[in-house]
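A single protein chain has been omitted; all remaining protein chains appear in their positions.
Order as written gives the chain letters A, B and C; numbering starts at 1 within each chain.
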Amino acid sequence: VTDVQAAPPTTSRTEAFSDAVIAIAITLLVLEIRVPDVGPHQSLSHALWELWPKYATFAVSFLTIGVMWVNHHALFERIGRIDRRLMFINLVLLMTIAFVPFPTAVFGDYIDDPNNGRVAAVLYGTNMLLIGLGFLAMWWRLLGHPELRAGGFDDAGVRQSIRRTLPGPIAYVVAIGVSFVSAPAALVLYGAVVAYFSVGQISRFAN
Amino acid sequence: VTDVQAAPPTTSRTEAFSDAVIAIAITLLVLEIRVPDVGPHQSLSHALWELWPKYATFAVSFLTIGVMWVNHHALFERIGRIDRRLMFINLVLLMTIAFVPFPTAVFGDYIDDPNNGRVAAVLYGTNMLLIGLGFLAMWWRLLGHPELRAGGFDDAGVRQSIRRTLPGPIAYVVAIGVSFVSAPAALVLYGAVVAYFSVGQISRFAN
Amino acid sequence: VTDVQAAPPTTSRTEAFSDAVIAIAITLLVLEIRVPDVGPHQSLSHALWELWPKYATFAVSFLTIGVMWVNHHALFERIGRIDRRLMFINLVLLMTIAFVPFPTAVFGDYIDDPNNGRVAAVLYGTNMLLIGLGFLAMWWRLLGHPELRAGGFDDAGVRQSIRRTLPGPIAYVVAIGVSFVSAPAALVLYGAVVAYFSVGQISRFAN
Partner (left out) sequence: VTDVQAAPPTTSRTEAFSDAVIAIAITLLVLEIRVPDVGPHQSLSHALWELWPKYATFAVSFLTIGVMWVNHHALFERIGRIDRRLMFINLVLLMTIAFVPFPTAVFGDYIDDPNNGRVAAVLYGTNMLLIGLGFLAMWWRLLGHPELRAGGFDDAGVRQSIRRTLPGPIAYVVAIGVSFVSAPAALVLYGAVVAYFSVGQISRFAN
């Protein structure tokens, strides 16, 4: 660690680094699905079928991180200059995204455990909530520092972005509440959130 | 997850992100080959020899993902503008490519299991079929939306691309059928498919 | 390995390669946190709580590598031309950064072991010290070779960069000393070092 006084990396380099971390995290998800160990007189197809929670949590996490990548890009389009504090907030945001494979693995392993499934669902939702708060913190920093914004992005624009970011964390707070009742219901809700933010937007914008 | 209304990432950023995911997935394949555990009085060379299905499935998956990377690039050369729906289809396509290490590991572990090998071969082929369908879905979206295409790429061009994409999924449907009969034969067929699409094209184009 | 006499890769390609290695190392950290294995009548929440050293070492290593990425960028901003020796020193520096997931995993696993925790803390600090020495070696090479520097970066500038790099290795020597006494205290110190170099600088520069 060095006490560097030079200018922090440019916006484009920081975005490239962020893209790399997000691309790696999304691709590492598959490593958490382990090959089942069955003997020649046991049924592999049955064992593969039993892994459905692993496939489901893989898909939900993959699509969620994918949507976050789109959001991260939209955020950086609004950033004209990056300072050290913004860089640090972004690093913490990346840390919460890079952490996703762990709660995904826990959730997939314990979702059908009657006692522990709900704990796993809460862990998963808490990670997602922290990511949403990280995005909010980025926008918040832009609100107080117009000099960091890209040209033509005024206070009203930042406030609008914050209002549009809020449904994510709110949805995850609700999903965490549902997690305390039922882990499978929470998984459905986590899937619905990402479906709403991707497919939902598609029907509005892409046609 | 955020309700972002800004423009989706550009074609070049999306392609760079896709390239990264494909490069990571192709390189993670090696992690599914575990070091054999033999004592000092057992033969490591024998144990390494027994791992031939892991090497074979590694090679077939590596080359297949490599050819898919070439195809993905050729596809994006035809895309002039990306919208949210195209981005979502691409994300699902990337998800099926990022999933490849899992069926590859299952196939390599079970190919010589008399009962379960065929199940593993079907799983492998199904993943490859889904990737082919993902490519078809991308082309299909371009067929209905000329405004998303790169300049000079007309309906006839898209239809030709679709016709050229079809042999892949068809070959995988055949290979899945063979998988129900013999897992090693299916592996040979999966290898033949990638050999046809890479070496075969080479003899036509590169000389 | 080849005896290539062509020019070594350009600064920008070397920096892109370095960025990739650093982004991968930082994202692989999560793989060292294994899903706890508890039965349906045991408490997953307790087991997840017990993993706190894994979360803490993950966070400290993630932020430390993140700050190193910023420093690496600041270093390469000062490099105008790269020669083979600088490239080799950079490769060794990258090797020590790519190694971080291992000491991080050892530290997280053994920090609360009364006998072995201190050994794990020493290993961790030694890795960090080596990274700091790698940065120093890069600056040192620039000191003796003005022709490798970016325009307008004189001897005084390099000496200032060396003076600003020194606190890092010195802090890690102190932290290694503390490691011989208490592993948890060493972890707090490792966290304080990264907090000083990131948050500390923020309060000076970003407001």
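Everything below uses one rule, namely that contacts are C-beta pairs under 8 Å (C-beta built on N, C-alpha and C of every residue); 3 or more make two chains touch, one makes a residue touch a chain.
Everything numeric here is computed off the predicted structure, so don't read it as measured data.
Note that the absent chain touches B, C when the full complex is taken as a whole. The omitted chain makes contact with just one of the residues C:F99, C:W140, C:F153 or C:Y196: C:F99.
Against the chain not shown here, chain B presents residues 19-20, 22-24, 26-31, 33, 35-36, 38, 40-45, 48, 58-59, 62-64, 66-71, 73-74, 77-78, 128, 132, 135, 161, 164-165, 167-168, 171, 193-194, 197-199, 201-202, 205-207. Panel shows chain C; residues 1-9, 13, 16-17, 20-21, 24-25, 28, 31-32, 83-88, 91-92, 94-95, 98-99, 101-102, 105-106, 109-110, 113-116, 119-120, 123 of it touch the chain omitted from the view.
One rule holds in what follows: only the chains that are shown with their structure count from here on.
The rotation relating chain A to chain B, fitted on Cα atoms, comes to 90°, given as a multiple of 5.
Chain centres defined as mean CA positions place A nearest to the mean of all protein CA atoms.
Averaged Cα coordinates give chain B a centre that lies 35 Å from the centre of chain C.
Taking each chain's centre as the mean of its C-alpha atoms, chain A lies 25 Å from chain C.
Across the assembly, chain C contributes no residue in contact with two or more other chains.
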